[in-house]
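One protein chain omitted, others in place.
Chain lettering (A, B, C and D) follows the sequence in which the chains are written, and residue indices restart at 1 in each chain.
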Amino acid sequence: MAGKKNMTANTAVLGAEAHSQLIKRERKANNVWNKLRRNKTAMIGLVIVVFMIIIAIFAPLIATHDPNAIKPSETYLGLGENGHIFGTDEFGRDLFSRVVYGARISLIAAIGGTIVGAIIGIILGLIAGYLGGAADAVIMRLMDGMLAFPFVLLAIILMTILGSGLQNVILAIGIGNVPSFARVVRGQVHIVKNEEYCNAGRVIGVSNVRMLLRHILPNTISPIIVYATLNVAGAIISEATLSFLGLGISQPTASWGNILRAGKDCLNTAPHIATISGIFILVTVLGFNLLGDGVRDVLDPKMKK
Amino acid sequence: MIPGNPALTMLGPQAPKESVEQLEEELGLNKSKGEQYVIYLKQILKGDFGRSYSYNKTVVELIKERIPNTLVITLTSLLIALVLGMIVGIVSAVKQYSILDYIFMVLALIGVSMPIFWLGLMLVLVFSVNLGWLPAMGMGSMANGVWDVISHMILPCFCLSTIPMATFARITRSSMLEVVNNDAVKALRARGLREGVVIWKHALKNALPPIVTVLGLQLASAFTGAILTESIFSWPGMGTLIVSAIDNRDYALIQGVVLFTAVVFVVINLIVDIVYTIINPKVSYESGKGGN
Amino acid sequence: GSKSDDSASEDQSSASTEESAGETTKIVNKEATIEVPDEVTKGGELKIALTSSPKNLDPVKYTGTYESQIIYQVCDTVVTYDKELEEILPSLATDWTISDDGMEYTFTIRDDVYFQPGEYQDGRLMTAEDVAYSMNRSAQESAMNRLDMLDHAEAIDATHVKATLKAPSAVFLTALTNSGNAIVPKEEVEGWGDEFGNHLVGTGPYAMEKFELDQQTVLKKNDKYFLGEPNLDTVVFKVITDPNQEVNALRTGDIDIATQLTGETVKLVAEDETVNLLQKPGIQISYAYFNMKEGPTADPKVREALIKAVDYSELASGVFQYGEGEEACLPLPKVSWGYDEAVEADVPSYDPEGAKALLEEAGYGDGFTLEMYITNETFRQKAATILQSYWQQIGVTLNINTVEWGTFSETCSTGKADVFAMAWSWYPDPYFFFDKMFATSAIGTLGNGQCYSNEEVDQLLADALVETDQEKRAEIYKKALKLITDDDPGIFYGNPMECLGINPKVQDFHQRSDGTIHLFTEEENVWVVQ
Amino acid sequence: MSEKKVMLKVRNLTKEFKIRGKKLGEKPQILHALTGVSVDIYEGETLGVIGESGCGKSTFGKCLVQLHKATAGTVEYEGKNIFDLKNEELKKLKSDIQMVFQDPFSSLDPRMTAGKLVEEPMIVHKIIADKKARSQKALELLQTVGLDVQHVHRYPHEFSGGQRQRINIARALSLTPKLIVCDEPVSALDVSIQAQVLNLFNRLQEEYHLTYVFISHDLSVIKHISDRIAIMYLGRIVELCDADSIYENPLHPYTKALLSAIPQESPFEKKERIVLTGEIPSPIGDQIGCPLAKRCPNCTERCMKDIPKLKEVSKGHQVACFLYENN
Partner (left out) sequence: MSENLLTVKDLKTYFFTASGVSKAVDGVSFTLKKGETMGIVGESGSGKSVTASSIIRLLPPKIGKIVGGQIDFEGKDIIQLNKRDLLNFRGKDIAVIFQDPMTSLDPVFKIGNQMVEMICAHQDMSKADARKVAIEALKKVGIPQPEKRMESYPYELSGGMCQRVIIAMAVCCKPKMIIADEPTTALDVTVQAQVLELLQELQDEMDTSILLITHNLGVVWKMCDTVMVLYAGKTVEYADTKTLYAKPLHPYTWGLLDSIPKLSDKVKGELKAIPGVPPDLRLTGKCCNFYNRCPYAQEICGKEVPELKELEPGHFVACHRQNGEQNLVRGEVNPNE
């Protein structure tokens, strides 16, 4: 009974094996990915998003037609007509194939644009909120100034500076999103930075960067996630706006936003064009939001089932 | 700054060369960009925002004319969006992962991903063309009674409020989730306060900061974000103005509007900051990394 | 619908406005009719939708067609086109003589015309002085140089004005019909200064009452109009920029006339039981230009090949899906008197194989890439996309750059685009097409942004301008047309229609192929069934 | 004592807070949380701090670790005022001075597990580079404060109050600092764990020659751990002396009252409590006279006007009271 004191009551009885298994289980349970896997919402969202990404990646295999092949004799076919699953558009192009190919541009624009905007915005927001004072004032006034530029104007200016192209679409959408992310983050930082656990970190001598990334950011992440996932819809539409203004992808390359926009001009003749692209956007947005909700929950230690 | 020659843009396709040159001179475009800018700055400092050559009015006059129109719909729709969005968000948070939560979520997401033009046209088709209940466009006038004004506002406000409403709902939900189960709220419950008071007063106030941020953002973007709605409903607001200014490369107007909105944002955001300190007294804007 | 006399008649009690499906006449698809009283019912309001906002109504400063719609109602011009745009009719001038050298025009001005009362005058008589003043003003200040051929004008006496040109110009009278050359009172112009554009005063049938930018312009009838009493009490021009909404407004009765219908809205109006669609081939051509100076398209063979690769009729039907335009092939609208059907044969016919061969010949067997610029309108995009797919078949890659108007006009007018698509419309006189689009002197403007330059053509155009006889001029223009067509400067695929949606209660309204609206002229006095 | 090396030289440390007015625009009032505190903290000693709640103990502690910027006064560490330190020196200072927070609930980042929390200081100061070794060390630290493997992967909200406080202690110990400001580190612990922790503190002090500033309400705990004890009252130190002598020979009236209020340790003792009556003074607004004046049984006229200074009355025994001024 000599070693008894070093064990807990139950290890003494159940054996250390059971206990260490339990701890392993606990560690596993705390693993973000495992938590995510157990989160139904997140999984539904993930399935949707992955599904869309697969569509985008394997577009050439999935598409039934050449998405850009024009057939003037077969414009505005309805769903399923003449072998066109989703019908055809104003040029007789196969809508299904266009939607499938469109996933590429739209997803890249949505994800890329949001990420770029979020990263820059978060960095600026963190800095402004954390440093406060003059830095805060300067950064935020700058953001206010940027917000004051209507997106169209910003896009045109960026277009002249950057030229068109997919990277620049991402960049433009991203830059357009920066101010709002910065604002959301900064507001939260102002609140979190005075929490006692941040003080505790300061006493330890946590560097500013670490403080921001390890303590403040995780505790402000919730609204960021919500804002980012909501932003996906906006980014998809923004891509269309950009290409409409000539920045970004040009005809005939399909994107959901473009299809939607084209569908606007034939809402009565061929409502399915706007509807189908709209549904794809909606489902994607739904997917991202479900995933976001799940991630939010997973990152919140209190939301554990 | 922006590509496109204003003189050319303004005069249209049929413009002869001489006219373009003549107008360029009139607009001072033949001077170098730097020179133009200096001139503009000098004017601004004098309080002169210049004259919009496309609208043939002073910029100040134009903005003054449009602001009330924009305010009336943006504020109304934001108010509706805020109230409904918060209610939805709170209910979803309290009943997290219930059927109601999912329904609200899908509705909210339809709200954000629904193209405004589509929504606007559908609303008009249903309520104006088919049912004939509401006017399809334009702004009512007080001369025709209050109802005229209100009825003209219903559809544009509806359109304008979908995206903010969804945003408010989602942000409120997430923010509420952070607080509904924290210790302070638990303590409130322990004091036997009604759940309604706990949620709608205490938890909500704790959850308010991100909502206020978003409100500020939406308020700001409403100024220029109403572009689509305004054009659909022929609403003569700032949105129409800025679009037209950009289309016409009306530099004075663009600069004026941007400057003006920037000032408005700064003011809005300063107010947001003040509101922050009111709802969360711990917030400080002092420089220095937190602490007291 | 039935028509009624121009003459004024007593106001009738409101007639029933029951709708019934009528037989088809010139109106497309079907005709919505209402019971129309025999007598003209006076009074009432006519609401017309404009798709863009009129901004500056000063005749010498306006730039868009939207402004001219209003100026035409508020002001009069010295002379005017008839409703079919075939003949120039007297208006403020009853009569005119032209000196033999074609340099001097002497107008006899009416003596019973009064200006509408305004801030700086109270409705005084219009005199020859005013005519001369307005002409000179336009010649010197017009933003669009609408009267650039005029050297000066002077009032000889109270009712006569002599206009002296810089050089003989056959289009002087045509230019005078332009609303930009409308007659305005000097006091108002000078009194208002820059603001005149917001407080337009003229001699026209309707006087400006309210001008709300981006919203509406309200006109009230001018009781002292020299042609008689206008039938309508009020005319409102509403700004509705969204085409779908324009139709919706027409259907709900928020407006009576929807102008500039395009795309699907044409179909919507055509199908609606309660409103009518009016269509007329416009004085307009839609085209895609090739850059004649730089890039692969500077090579005539390449241009020919590009044209050969395109099936015009398919292109036209692809662009004008709702019958809002017709197929065309020459750089002049068919309604123009300079048009020559014989030249149509000179346009290379659809032959993709031949096109490839031509490219091979030109040394572009492996294809090449063209940058095309278009504005962001649906029908331009349609055209571009279709061209893209045609040219792809002969190995030519077309990059479509959709840009908004500001960028477009700058890029294209400076000859930076390989290909660009747009439309051109003006008066039926070929001068307004050829001299603006193909004259060497027009290089640098958007009209000749392709940098077309052909000495022979320049000479012909110069000749035509001096010649006053229309027959002879037509001959010259036909020659020029052939020369231009042989140079393959572009693909002139379409002749858009002027499409109007109109409520059947609007009576005595005549659609014009230039899209202008006139509510009260010698030929018509629009009224609304009450 | 005098041969002992002074580690922190606190001079005239003052901290004022601005309190916002009730209405907008109302002039903010000044709250004197800490007024003119001067004390030397010797290397290797434990300075116990006791005093009425709200008297500025935590504020004092927080000033020492630079969480509050002092309104006036200096704290000298190795000859330099800590408020003037920058960069490297500052970082060094931060690893040398640690704090255990009074409030175990809010001083732990809710999104970090106990293990991570304890590891963090080591990461920040790059003490143990190896990941495995570091988490092993963290576990050891947790074990020394009576937690176990099972707790390593839990989040703060899953712990009881006492357990959280133990995480806090483990965290402070992880850097083996030179000075630890312990703000009621054991108040939430049951006596058994408290005993363990106090033993641990003592052991560490012996081993590493640590210095503690130990804030507590529990006089027996304070006595148990401290070498010297400072009694604070309303932002000032009113008495400062060796641990033993304070219990044997309390001088200041407040100290006397304090000692008499200790609940009996066992049912077999009986004690008379000195009850302080009268208006409780507030730190808000201007401070006139001895803060205890209105509640002091020995109050004189002078007490109402002047503020007594901390003066040495016998060797190592300082007191701020006019009663002992003349002797």
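Simple rule for what comes next: a contact is a pair of C-beta atoms (placed from the backbone, for glycine too) under 8 Å apart; a residue touches a chain by one contact, two chains touch by 3 or more.
Computed from a prediction, not measured in an experiment: that's the story for all the values here.
Colleague: For the full complex, can you list every visible chain touched by the one that's not shown?
Modeller: A, B, D
Colleague: Give the residue, chosen from D:Val39, D:Ile82, D:Leu139 or D:Ile225, that touches the chain omitted from the document.
Modeller: Selected residue, touching the omitted chain: D:Ile225.
Colleague: Residues on chain A that touch the omitted chain in the whole complex?
Modeller: For chain A, the residues touching the absent chain are 1, 4-14, 18-19, 22, 25-26, 28-30, 35, 38, 196, 302, 304-305.
Colleague: So which bits of chain B touch the chain we can't see?
Modeller: On the chain B side, contact with the omitted chain comes from 181-195, 197, 202, 205-206, 279-282.
Colleague: Please give every residue of chain D in contact with the chain that is not shown.
Modeller: Residues 17, 19, 22, 31, 50-55, 58, 102-106, 143, 146-148, 150, 157-163, 165-166, 184, 187-196, 198-199, 202, 217-221, 223-227, 243-244, 247, 257-258, 261-267, 273, 276, 279-284 of chain D touch the chain that is not shown.
Simple rule for what comes next: only the chains that are shown with their structure count from here on.
Colleague: If I rank A-C and A-D by number of C-beta contact pairs, which comes first?
Modeller: By number of C-beta pairs in contact, A-D is the larger.
Colleague: Approximately how many whole Å separate the CA-defined centres of chain B and chain D?
Modeller: Chain centroid spacing, chain B to chain D, equals 52 Å.
Colleague: Calculate how many whole Å lie between the centre of chain A and the centre of chain D, each centre taken as the average of the chain's C-alpha atoms.
Modeller: Computed from C-alpha means, the inter-chain centre distance equals 48 Å.
Colleague: Of all the residues in chain D, which ones touch at least 2 other chains?
Modeller: 67 - these are the residues of chain D that touch more than one other chain.
Colleague: By the touch rule stated above, which residues of chain B touch at least two different other chains?
Modeller: In chain B, 2-3, 117, 121, 246, 288, 291-292 touch at least two other chains.
Colleague: Quick check: in the complex, which residue numbers of chain D touch chain A?
Modeller: 62, 65-67, 90-91, 93-95, 97-99, 101, 103, 106-113, 120-121, 124-125, 148-150, 152-155, 157-158, 168, 171, 175
Colleague: For a test of understanding, state which residues of chain B touch chain A in their complex under the given definition.
Modeller: For chain B paired with chain A, touching residues are 1-3, 97, 105-106, 109-110, 112-115, 117-118, 121, 163, 166-167, 170-171, 173-175, 177-178, 181-182, 209-210, 212-214, 216-217, 220-221, 224-225, 227, 242-243, 246, 254, 258-262, 264-266, 269, 272, 276, 280, 282-292.
Colleague: Can you list the chain C residues touching chain B in their complex?
Modeller: 53, 55-56, 58, 61, 63-64, 142-145, 148, 194-195, 197-198, 212-216, 238-242, 244-245, 248-249, 251-252, 254, 404-411, 413, 422, 424, 426, 436, 442, 444-447
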